[in-house]
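Okay, here's the structure, questions in a sec.
With one protein chain removed, the remaining protein chains of the complex are shown where they sit.
Then we have subunit A:
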Amino acid sequence: MAAAALLRRLPAARAPATAFMAARPISDSTATLTIETSIPFTAHLVDPPSRDVTTTPAELMTFFRDMSLMRRMEIAADSLYKAKLIRGFCHLYDGQEAVAVGMEAAITRSDSIITAYRDHCTYLARGGDLVSAFAELMGREGGCSRGKGGSMHFYKKDANFYGGHGIVGAQGQLFEALNISALWKLPAILVCENNHYGMGTAEWRAAKSPAYYKRGDYVPGLKVDGMDVLAVKQACKFAKDHAVANGPIVLEMDTYRYHGHSMSDPGSTYRTRDEISGVRQERDPIERVRKLIYAHDLATAAELKDMEKEIRKDVDAAIAKAKEISMPDTSELFTNVYKKGYGVESFGPDRKEMRATLP
């Protein structure tokens, strides 16, 4: 593929490097491309959508860029955690990027998203910026939650991103939600990012039926290859149309996390390294899009490499900027406890050192 592209560019090869790039820029065409998903969808109580997904070269390039950015961010977060700049609990999303990116391609910012603690990339997909993400991870006041939430509590109100939550589980609540949303035909999509492990416990040890897309019982469901961003996009588009017309639908995204459950979990005591590297080799979401880009000649290897280098620089720059932001002022301890000022006084532990009226 690369050789063919080079031949076509031969006349311009004598031109200087910048002109070479300008000769055939990375495709931003909006011409329709139809690509088949890796595997067909499996459906429960509904007819599955077609395997043929319409996309454009521009969109594929965006997918590549967005997922690479997320991947870089999470890997950088790993280093920051080991350097003790990020503390506490940190749950990384690398491997699962296709779910966040594919979803956004099918919905709008007026649609609301809520998720659990593995939320860094969801925040980014919702329009969050790198600096506020890193600042929040490092507990700085420029963070998206002003440094007070941390890794598990990212929110973005103007993008209808409702967080970012630490305490999850409670299967009973899931079934309550399914019942109520089905009863009242609420336009809700319940997405299960099935990475096959609940921290250290494999799904088959925790669920009688790991066919989560069927668990809605009377609620239809779809099982999706969560490592294929186009499949995710197709499924979410289908789900949104369905939910708006008919009520809730379950989406099970078959995905995988390369890191352990969190930074305190090595991720290798309950799964083999072969399994992890196997998934990385065969199903990595970014590599899949890279192959598509080459197959449709949307960019060369060199161009993609440059893009990745640029992304790396952007991430490093964002980290540097975030590091310069200061820690929140001690008075911030008392802000945002209540929305309305009650004039309630709050005392420091000794009633003297710190005394504030809750604003």
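Criterion: contacts are C-beta pairs under 8 Å (C-beta built on N, C-alpha and C of every residue); 3 or more make two chains touch, one makes a residue touch a chain; residues count from 1.
In this text, contacts and distances are computed from a predicted model.
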### Query
What name does the UniProt record list for the absent chain among "pyruvate dehydrogenase (acetyl-transferring)", "Cell division cycle 45", "2Fe-2S ferredoxin-type domain-containing protein" or "Mediator of RNA polymerase II transcription subunit 18"?
"pyruvate dehydrogenase (acetyl-transferring)"
### Option from A:I39, A:L186, A:A206 or A:V244 whose C-beta touches the chain left out
A:A206
### Task
Tell me which residue among A:R51, A:R109, A:H165 or A:H196 touches the hidden chain in the full complex.
A:H165
### Message
Even though one chain is hidden, which residues of subunit A still touch it in the full complex?
### Response
87-89, 136, 139-141, 145, 147-153, 165-172, 198-201, 205-207, 264, 269-270, 327-328, 330, 332-334, 337, 346-350, 352-354
